[in-house]
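Only one protein chain is missing from this complex, and each of the others stays in its spot.
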Amino acid sequence: MNKNLSKVIIQIFLISFVFLALGPILWAVVTSFLPLSSLTAKPIDLDPTKFTLTNYVEVLDTSRGLMSGLINSMIIATFTSAVALTVGSAAAYALARLSLPGSNAILLSILATQMFPGIVIAIPLFIVMSRLGMIDTHLGLMFVYLSFVLPIVIWILKGFFESIPIQLEKAAAIDGATNTQTFRYIILPISLPPLFATGVFAFIESWNEFFFAIILTRINVKTAPIAISEFAGQYRTLYGQMLASAVLASLPVVILAIIFRRFILEGFVEGAVKS
Amino acid sequence: MNRKTRKYLSRRDFLKLGAAGAGTLAASNLIMWLSGCTQGGAGEQVTLNVLTPAAPDPAPPGVAEFSMDAFAQWQEDNNAKVVYESPPWPQLHDKMATNFASGQHVHDCMYNCGWVPEFSEQLVPFVDDLPQELMDDLPASSFSTVTWNGERLGVIFTLSLLTLFYNTEHLAEAGITAPPKTWDELKGFAEEMTKDGRYGWVLNYGAPEGIGGVTSYWMVFLQQAGGTMWDDAGMPAFNTSAGVDALQFMIDLMPFTDPGSISYVGINDATNVFTAGQASMMMNWPFMWVPAQDPETSKIVGKVDTAVLPAGSAGTASIDGTDAYTIAKTSPEPELTKKLIEFYLDKEVQKRQVIDTGWLPIRLSVLNDPEVQAAATNAKAVLEQANAPYDSFVTPDYNEVTDTMGREIQKALQGTVSAADTMATCEQLVTDIVKQRTG
Partner (left out) sequence: MSRTSFFSSINEIRNAGQYQRSRLKMGILFTLPAVIILLAVLAYPIISSFILSFQDVRLAAGGIVTEFVGLDNYMRIFQDAAFRNAFNNSIYFTFVEVIAVTILSLGLALLLNHPIGRPAIYRVILLIPWALAPVANAVLWKWIYNANYGVLNAIVVGLGLSETGVVWLGSPFLALNMILIADVWKAIPFITLLLLAGLQNIPRHLYKAALMDGATTWQQFVHVTLPGLRTTLIISIVLQSIWALKVFDLVFVLTKGGPADGTVLLNFLSWRVTFNYLNIGYGAAIADVLFVLMLLLALAYIRALRPRTSARK
């Protein structure tokens, strides 16, 4: 195929991707700057003079709890993803390489916990946690999120660890490395892209989780999604404010993505295989 | 060097950090939990936990901004601290169900909306102990939705009945001088005003269940046609000409109803269409008067008015929004909680409730107060509506019944099933549901 033509086609696809990915978001941002009367007008009244910051002002009002919600979400998401990666990568490596007996059964059971619809474990889980006094605590929510996120982390990382050429580990073993050293110094550094992918996954899942956050918290550990959903009432849904708060709540994740973009950028396998 | 790479190269350090962090959190949580346990000690400040929706849904002082000084004063006078938990409205029922299922004491006072019979075993029948002065000032019929098995388990705190909202400009354009008074007029007017991309009628038929769902709307028409939901044995009694006529009327209105109605799940979706001037009439709650007069949300400020719902063959009728306060049986402080509810129903607080937040009071004396009538010009219509029946027919299986019927009614509204067949199917399904509960 003509090289230039394929370049053009690729550009077109990229632009469509950007448009489709950002389109709805852009609409959310526009909505957050307009009053409701403009948005429900037909045709939609996009008069720039009507653009207003009142939605953002009202959303940042402390009584709405958005700021504390962001902080709570930040704490919970960071700890959850950090612990999930640590514990999960170790387990994934063990299941991939350290030939445990019954590893297939363990693997399937771990994945099986994912398959349980959360809705139904909510009540027993609430009962247990309230007896342990862990309702409305950061730790309680973190543990629950860990249990949701770990299976995925383990499954994905196991797949990647398996696909790492075995020669690498054999070479390390010959050089006298222990299992832990092999894991820490050989496997992990070259697995940064999948590690990052799962880390981001764990972070976002904990950041955005809603149902259990509602059931297991009351006042002190209100997370960002709860603060956002409060704008959708029974009698009135304050669309502009809700989308404003959603935009604000998504910012930390996006900023983190920008900071860590390097890790989704380059592959590290080349260097590893060569050596 | 960023945190993420570091931790892989020194996992032990990170684990230490993580353990320290987790330990601190656990310790602080433990302290908070322990301190939370020490409530109700002799002469100590008592904490009352209250579950309410978040504003702008009906909320008490402290959640909604009104009577804040009086509220602070009340807490001081009674040596109490009121702690609010205000989850988003859709989660209220879920939270209450979970809390009740655990059997633990979580809240003392809870907002309830049509779930009183459902949770009747968990609630305290405190109404009989309320002061006579208060009881005399409350409409007797407001207790019908919070009474079960002869016990009165809650108090409605806002007069919230569906009334007719209409666009005066559209009516004037069509040469109509007064809002519709009968079903025929409603249908005729809706037909006349359906033009230029606008529709005569809009309502949220998308939600099947609950107060404000499509089934509850049908119940309005059911009562207007002289029908009723239940017989004395608690069995369905709606598969009558009244029930069929009510549904048929809704079907007949469909050509003049905004076609999106079947997809509008919340009342605010329908209200948005109305306040944008895209529909001429609708049924709505008194509270909606507020956003209709707000230029930020409404394009028809000053062009909207409210009236009593058009009468069917048996006159006009409506349903109750059933916003009530209840007390949990697990509460260690039922007396104090009752006093808190009395505070919410205090004359001055009720007055501020309507003037500052738009939720009408329930006290008859406050409703008739000229200051209130001046501030809430829609109060008159609602008061008039309150002279007619407004039963919401709430039972313990209200959710399941309205959900099941709602599905069938939606099919009828889409024209796939006839009104008569729908009523027959509903009767059978609802009988099954009731039999399942009563055994």
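For reference, chains read A and B in written order, and residue numbers begin at 1 within each chain.
Heads up, the rule we're going with is that contacts are C-beta pairs under 8 Å (C-beta built on N, C-alpha and C of every residue); 3 or more make two chains touch, one makes a residue touch a chain.
The model shown is predicted, which means the values in this text are computed figures rather than measured ones.
Of the listed residues A:2, A:62 or A:99, the one in contact with the hidden chain in the full complex is A:99. Note that of B:135, B:172 or B:265, the residue touching the chain absent from this view is B:265. Listed residues A:78, A:137 or A:237: the one in touch with the omitted chain is A:237. Residues of subunit B in touch with the missing chain: 90, 93-94, 97-98, 100-103, 118-119, 121-122, 197, 206-209, 258-260, 262-265, 269, 272-273, 276, 278, 329-330, 397, 399-400, 403, 406-408, 410-411, 414. Mapped onto subunit A, the interface with the missing chain covers residues 1, 7, 10-11, 13-14, 17-18, 20-22, 24-25, 27-28, 31, 39-44, 87-88, 90-91, 93-95, 98-102, 104-106, 108, 110-121, 123-125, 128, 143-144, 146-147, 150-152, 154-156, 159-160, 162-166, 178-180, 183, 193-194, 196-197, 200-201, 204, 207-208, 210-211, 224-225, 228-229, 232, 237, 239, 242-243, 245-246, 249-250, 253-254, 257-258, 261-262, 264-267, 269-270, 273.
Here, only the chains that are shown with their structure count from here on.
Residue ranges of subunit B in contact with subunit A, taken from their complex: 2, 4-5, 7-9, 11, 14-15, 18, 21-22, 25-26, 29-30, 32-33, 53-54, 56-58, 83-91, 94-95, 98, 101-102, 104, 106, 113, 197, 212, 266-269, 271-273, 275-276, 278, 285, 287-288, 291, 295-299.
Residues of subunit A touching subunit B in their complex: 35-37, 40-42, 54, 79, 82-83, 86, 122-123, 126-127, 130-131, 133-134, 137-140, 184-185, 188-189, 192, 195-196, 199, 214-215, 218-220, 226, 229-230, 232-238, 259-260, 263.
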